[in-house]
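Of the protein chains in this complex, one is absent; all others appear in place.
Every chain is named by a letter (A, B and C) in the order it is written, and numbering of its residues begins at 1.
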Amino acid sequence: MKIGFIGLGIMGGRMAHNLLTKGHDLIVYNRTPAKAAALMAEGAKWAETPADLAQKVDILFTMLSTPEVIQTLAANENGFLDALPKGALWVDCSTVNPGFARWMAAVAGARGVRFLDAPVAGTKGPAGSGDLIFLVGGNAEDLAQCRPLLDCMGKKIVYLGGAGNGAAMKMLFNLMLGNAMAAYSEALVLGEALGLSRQTVADVILDTPVAAPFLKMKQALIDQDEFEAHFPLRWMRKDLHLVAQTAYEKGVALPALNAVKEIYALAEKHGLGEKDFAAIYRYLAT
Amino acid sequence: MKIGFIGLGIMGGRMAHNLLTKGHDLIVYNRTPAKAAALMAEGAKWAETPADLAQKVDILFTMLSTPEVIQTLAANENGFLDALPKGALWVDCSTVNPGFARWMAAVAGARGVRFLDAPVAGTKGPAGSGDLIFLVGGNAEDLAQCRPLLDCMGKKIVYLGGAGNGAAMKMLFNLMLGNAMAAYSEALVLGEALGLSRQTVADVILDTPVAAPFLKMKQALIDQDEFEAHFPLRWMRKDLHLVAQTAYEKGVALPALNAVKEIYALAEKHGLGEKDFAAIYRYLAT
Amino acid sequence: MKIGFIGLGIMGGRMAHNLLTKGHDLIVYNRTPAKAAALMAEGAKWAETPADLAQKVDILFTMLSTPEVIQTLAANENGFLDALPKGALWVDCSTVNPGFARWMAAVAGARGVRFLDAPVAGTKGPAGSGDLIFLVGGNAEDLAQCRPLLDCMGKKIVYLGGAGNGAAMKMLFNLMLGNAMAAYSEALVLGEALGLSRQTVADVILDTPVAAPFLKMKQALIDQDEFEAHFPLRWMRKDLHLVAQTAYEKGVALPALNAVKEIYALAEKHGLGEKDFAAIYRYLAT
Partner (left out) sequence: MKIGFIGLGIMGGRMAHNLLTKGHDLIVYNRTPAKAAALMAEGAKWAETPADLAQKVDILFTMLSTPEVIQTLAANENGFLDALPKGALWVDCSTVNPGFARWMAAVAGARGVRFLDAPVAGTKGPAGSGDLIFLVGGNAEDLAQCRPLLDCMGKKIVYLGGAGNGAAMKMLFNLMLGNAMAAYSEALVLGEALGLSRQTVADVILDTPVAAPFLKMKQALIDQDEFEAHFPLRWMRKDLHLVAQTAYEKGVALPALNAVKEIYALAEKHGLGEKDFAAIYRYLAT
């Protein structure tokens, strides 16, 4: 079974590394070739174009930043979509809106290509250690086929039914993350203004059931004050935009989400887009 | 040491019960006398007015709904403030804004009465089982004196420094609670609109680090669809208003909090004020 | 010069009527044929499909509800795009996001078809009386060619430069309208809660420079309490969504707009989508 991997950023690079080091051959492609260097040193083969890669593989993983980028690499000149062999399996691990995931499933299906949306919960750390959670939509048999590969990259696989359902659940994760990070940042800023030290607030709140456990990791970023990106703020903004767009399409009102989305938008405008999304704290604090 | 307890609602009634059953004599007062009946059957003595109660006690606990109610019972005719003996200790467990807590400390001090702000984390369940968390501001020696009594009602005491700091920390708890409940409700509503079952969303999300652990208890209320009030939605609205007011006073911007506050306001307008604040889900879902 | 008109709803029907009664022959198409009946009684010719219409015209006007509908009628089976003669002029009067307007310009250009985005300011009333304001993007010579036709439907033509600029300006109009309507509704509701009569609030505020003049017309709808749709609330929601999407694409933060957008979303969920967007008052008032 020949495996291709397109998209070697913070997440994709680590995921591909785990496939390689657990014994799988890999053909890789990335728009910025330099990011493939480490993987090639580990034995990955390079493909000159997405199409080049696609025609050589049975399973294609994509881990890309936006629907627009996926569409470009899939369907533009030298795109992978028309090059994939009939019967191949395309597993998209990107975070996209469910509507786009269903579009991918449809265009793949129209070409005889099978499709799974398999976005992941977990950022840089779990991607590196192979502890991601895969949220999978599509055909259960297709999942069964690639499950051993997902097991190389993640610790848990949640099967959610038809195409787009993995993307749907991923929306909800990022809604929860983005909102909790904003709320906690507001709590810290208010607490400090009231004369409580940031350390005290963190110690008391993060140890109780009112705080999402992931915030402990983010507290470390806040304390270091560097906000090295595990999950860049501009991606969080993008994801919350996709959540808002999906809510619009489904006739759902999300007033809290939309308010939070705009705080990230302001923070990005103020130069924090490349920082971890925990930098929303810095935006609100200063 | 004679103990008085004013305010016998959902929280105060259970707290007073724990003091009684753990061996302490209690004089009680409540604006609605009927709510004192069960406690009197357990041996509590009734006082006709707050002043009547105050002149007989060394330690006074208050657990009331708003700053306005406290002010009325403290300072209006037959109020407890002028009736407390010099050197008495007033422990206010209500949720109020730090500014008001500092006002209480000041008016108490002006009369030779000691004061602690000691609001609690935890609602009906922990109040009943004596598992509250006390967030305490004021003088450490005053806390030492009443600590055995707090231990009858709670499992943990967090000392936070000067007067008002307990109230300050409590603000942050309710900010976290109100926001997380709203965000999770939005996630559920969006998930259902996308074809995921509510059970699936709950099972997947509540088991991961993106969700505050208290949401599991609220999920039970959502599933029962009764929303019996552990913590009424209109109190949550009140508390978030106090948070917003405190932020204003301190020059802090809280865009997410203010958006969430207005969702609770809309839900209250739509008749859900007496339900548990988890009923914000019902408001958003229908 | 043969003229086609696709989209005969509240706006398009009135605009086509003005072209007809001012002496122009018209071929029309509408997905719901019944809406064409009155125009056909006035002499308009019916086309069975968009393609059928397109191959017979030199100028095509479209006035449709969403980008999705335009895309369907343009590019699906029997769509008008491939049927338009080379050199024809397509004038789209719909309200769409600038990104989509530029897409229309591009796909038209690729087929040798000229394109203007010419959305209108003004709703049902000005559409009927020929008093619309056209906000036009595209080639100035193309505008010169169709100006006499626009003059039949509107009282003012604002030329804004390249393709998409008309759509861009229209975004701003609806941002202003949606926001002012929401703010005024909040003012009314608060005023009434404070004991001022709605009539008093309207009389005082609408006569001062703090109120956008269009609100006087909306006040009449509020007083009648029927909210017959001049501009349906669900279209306002759609347009504000397009504004938010455009802001996202351009890296702009619009916190007020996004908050307002969600009030319309809530109002639509509560059954007010087919009412005039002034019904946001009813949603907030009850």
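Assume a contact is a pair of C-beta atoms (placed from the backbone, for glycine too) under 8 Å apart; a residue touches a chain by one contact, two chains touch by 3 or more.
These numbers were taken from a predicted model, which means no experiment stands behind them.
Screening B:M40, B:I157, B:A193 or B:A253 for touch with the missing chain picks out B:A253. Taking the complete complex into account, residues 98, 121, 133, 135, 158, 160-162, 164-165, 168-169, 171-173, 175-177, 179-180, 182-184, 186-187, 189-191, 193-196, 200-201, 204-205, 208-214, 243, 246-247, 250-260, 262-263, 284 of chain C touch the chain not shown.
Although one chain is not shown, part of chain B still touches it, namely residues 237, 241, 244-245, 247-248, 251-255, 258-259, 261-263, 265-266, 268-269.
Where chain A meets the omitted chain, the residues involved are 255, 259, 266.
Assume only the chains that are shown with their structure count from here on.
Taken over every residue number at the interface, the positions common to chain A and chain C amount to over half, indicating a same-residue contact. Inter-chain centre distance (chain A to chain C, centres taken as mean C-alpha positions): 37 Å.
Residue numbers of chain B whose C-beta contacts span two or more other chains: 255, 259.
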